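Missing here: one protein chain of the complex. Every other protein chain is in place.
Let's look at chain A:
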Amino acid sequence: MKTLFKILAASACAFAIGQSAFAYAEPQTSPASVASAPVTTAAPSMAAVETASTPAISAETTSTSVTTAAPAAVTPTVASTLTPAPTPNKGDTAWMLVATLLVTMMAIPGLALFYGGLVRAKNMLSVLLQVFMIFSVIIVLWCVYGYSLAFTEGSSFIGKFDRVLLQGIWDPVQASFTTAATFSKGVVIPEFVFAAFQATFAAITCALIIGAFAERAKFKAVLAFVVIWFTFSYLPIAHMVWFWTGPDAIKDAATLATETAKAGFLFQMGALDFAGGTVVHINAAVAGLVGAFMIGKRVGYGKEAMAPHSLTMTMIGASLLWVGWFGFNAGSAYEANDIAALAFINTLLATAAATVSWVFGEWMTKGKPSMLGAASGAVAGLVAITPACGFVGPMGGLLIGLASGIVCLWGVNGLKRLLGADDSLDVFGVHGVGGILGALLTGVFASPSLGGQGIFDYVTNKMSADVYSIAGQVTTQATAVGVTILWSAVVSVVAYKLVDMVIGLRVAEDEEREGLDITSHGESAYHS
């Protein structure tokens, strides 16, 4: 695993050095002026889709240096204004820094405790450590090559190596820092902040997976798998769904077409995913489910008691997840603005609704309302609202929440029995089912007729004049879901197989019986 690490890092560096020395920011050549909308009213058939974006940075064109002002490009009918290159707004930057912290907290300790409380006491530390370690490893890899491959211009499936080791962002000689575009023309945030924010997304996505095969996986195998999966599944899917060159270069139908052609494959298709229903939840859930199948069931599954050892910890984890998720969702607006506020209120409402519907659902079908049900319901709601939060109105959010509570309740009961895998912590039942549901319902409730934002047209800089087709958008969403599932599944199967052949996926049976904390880590969580 260490060797793999070194090889990956070394080849990334080699590529970077070979390709470009210091691709640092160049002066912006066209103004980020909003008064540049042309008179033409022919609405392009493919409107620029506002998705949970990636303010993309291509090293050459749209990134700006703080110190230079740019001459205006003049269009005959519109008086252009001479605007200086945009500087990051302090409010937006402050919010994004906080959002990054919130997502970090979601992983450590939020997810760690949520998962940890659900396993038996003898495996508590193994779960905590897997989450903590994966978080750390992925942050490193992200900064080395992940950010570059996800968020630079390359093909529609993956970026290039312009930003390896985060080069090209800070030029200490010029004292300049590059910026990242947001969803608003002329508004930017520091690129470092964008890179950091996205780093936490990659890290928590990878950490989510381990819940599916908790209590029996080899630690080395987990790390090896995650590195491979991160590289070949997370990065391409993040690029496909979120990469675009930003709104600033879009001024007319022609530029709309050229800029869109540079964007990720699913972005170009018009798939809507505000904060990561596909990229994060479906992606990770499929990897988890495949892992649960390939690693096999826990020893004694179905016969022995494997009850959670501390639902107290699980509740603490779930609460930290909820609070942190405001950073995840509202932070995906990249500004401290109305869209962030919309994502915020949706995150509050949908989650609450899902908690209520799950708890009432289980109360009616199983007889008693439970703490685990409430915690699970909340997470289900959070997952489902993730792709939708910046696109749907609050009533849409409410309905998505209510639906996700019930559907995911089925996901961890009926569907789980149907699938037959030992998905220890119900990663697929909650993140997979919730992610798929949320992605599809985003297509429904983003419709202006149902209170949603509709599709944003960056040429006219308002909601697209085209009639929003719910059926059309849901089909697009379904395609994105399908691509994600397929891609993640294939990569996962190959990665697990590879790791199994080289390292072995599972611990020995007697180690599993004794508990991973003692046998894999030489530690005990509780001394009684």
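By definition in this document, a contact is a pair of C-beta atoms (placed from the backbone, for glycine too) under 8 Å apart; a residue touches a chain by one contact, two chains touch by 3 or more; residues count from 1.
Everything that follows uses one rule, which is that contacts and distances are computed from a predicted model.
Participant: Missing chain's UniProt protein name, "Xanthine dehydrogenase family protein subunit M", "NADH-quinone oxidoreductase subunit D domain-containing protein", "P-II family nitrogen regulator" or "Urease accessory protein UreD"?
Facilitator: Going by its UniProt entry, the chain not pictured is "P-II family nitrogen regulator".
Participant: Which one, A:Gly186, A:Pro308 or A:Pro394, makes contact with the chain that was left out?
Facilitator: Residue touching the chain left out of view: A:Pro308.
Participant: Please pick, from A:Glu191, A:Glu259 or A:Asp426, the residue that touches the omitted chain in the full complex.
Facilitator: Of all options in A:Glu191, A:Glu259 or A:Asp426, contact with the hidden chain holds for A:Asp426.
Participant: Based on the whole complex, identify which of A:Lys90, A:Arg417 or A:His527 touches the chain you can't see.
Facilitator: A:Arg417
Participant: Sort through A:Leu111, A:Leu149, A:Leu372 or A:Ile406 and give me the one touching the missing partner chain.
Facilitator: Answering carefully, the residue with contact to the hidden chain is A:Leu372.
Participant: For chain A, which residues lie in contact with the unshown chain of the complex?
Facilitator: 305-308, 366, 368, 370, 372-373, 376, 412-413, 416-417, 426, 429
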